[in-house]
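Below are the structure tokens for one structure; questions will follow.
Removed: one protein chain of the complex. Kept in place: all other protein chains.
Which chain is which? They are A and B, in the order written, and residues in each are numbered from 1.
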């Protein structure tokens, strides 16, 4: 039985190999690699996209969490995969940083961008009984080193978000040192327990703690106010200096994907990201939608790469 | 292992050397800008502790060598070696042959070296690997390798 099946499989494979053009993509399951752990924001958004994309393409989409190394392992896996459209991946902000900090040569040029679907600005939080932004920066200036900030690892987007606030206001980044942590949850716990004074992270990540009355947002490093938090001023409104730092997520494939496969995927993703179900999901979880098609996504990453490189150099983390 | 040198002492020396190697490797790990504690600190602590405990184990093994049980079970058996070789073979072969084929061969081999007869190996192996294959790929959605028979 097994043997017969394998023979049949071998025959089918030979036929397929002989005439790949006749095969209608997709004709089998697609793997979607998520470079972050199950349960996080990237995983949650990746899974909803997989569920909706499955309906569009009519083939199962398997979500695979390839975690570790601050996302490097999963990102590497996506770029190494066969560019046949059967391995896709969610790529995230960190991709713009690896080659600048020198931990991995990976960059956006190793991927075929398909669609950007999410971007959330970093925001600055203090304890609910903490100072406002002017008092906070005055304290940093008056007593360099006394205010500690956290949010995620060293040289991540959260770190940049905070360092940018300091640099654009003519304060040296080491006046309010960055305490590396494993992520926003750990940092918010440090803030609530009184061990540090500032946390930089995105609004959806801190939402429960804000609602709990434990912490409050001061400013958001965005070009305009965020719809879900209309009371929080942008960095420019509060301080007069332009500064924006967005954490983003998008779908990409390995480089040199065939054009016909790319067409099928970009069309399907367009329908998925603009669907009511997706919009409703993102709204409920307070994630911002920033949809850009393949070309728009490519341009976005080119810009992000350059500006993040500049910011990393300013903080002294670029190699 | 020779009678005069107890196995605990050998193991202790191996650990001590390995610990020293960890410490040596960690010296290259320097703190990043703005960090007080570097990534090399903990490996250095662990490596040193391993070296110290390894040395103590080596001495302890030597001191208590007369107390060693003489009839310790034989460590290296044909069966244990067979299991290791079979797993290595699966690692090498599965990406090409896929899970169904290599899993069946593997199961049959294990049944045989475990003392099972040919008939049970022939009946059991394809059924077990097919059941596991479909349970994982269909019900649990773990994409197992299809291989060239895909």
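Assume contacts are C-beta pairs under 8 Å (C-beta built on N, C-alpha and C of every residue); 3 or more make two chains touch, one makes a residue touch a chain.
We adopt the following convention: contacts and distances are computed from a predicted model.
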{"item": "Protein that the absent chain corresponds to, by UniProt name, given \"Tryptophan synthase beta chain\", \"Tripartite tricarboxylate transporter permease\", \"Cytochrome c-type biogenesis protein\" or \"Sarcosine oxidase, delta subunit family\"", "value": "\"Tripartite tricarboxylate transporter permease\""}
{"item": "Listed residues A:179, A:229 or A:261, member touching the removed chain", "value": "A:179"}
{"item": "Touching residue (missing chain; options A:30, A:114, A:140 or A:209)", "value": "A:209"}
{"item": "Chain A residues that touch the omitted chain in the full complex", "value": "31, 37-40, 44, 47-48, 50-51, 63-70, 72-73, 76, 101, 103, 145, 148, 150, 153-155, 177-182, 185-186, 188-190, 192-196, 207-209, 211-214, 281, 284-286"}
{"item": "For chain B, residues in touch with the removed chain", "value": "7-8, 11, 15, 19, 22, 25-26, 29, 32, 35-37, 39, 42-43, 46-47, 49-50, 53-54, 56-57, 60, 63-64, 67, 72-73, 75, 77, 79-80, 83-84, 86-88, 90-91, 94-95, 99, 103, 106-108, 110-112, 114-116, 120-121, 124-125, 128-129, 132, 136, 140-144"}
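The rule is simple: only the chains that are shown with their structure count from here on.
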{"item": "Chain B contact footprint on chain A (complex, rising order)", "value": "1-2, 5-6, 9-10, 13, 29, 31, 60, 62, 64, 154, 174, 177-178, 180, 316-317"}
{"item": "Touching residues on chain B, where the partner in the complex is chain A", "value": "32-35, 100-101, 104, 126, 129-130, 141-143, 146, 148-150"}
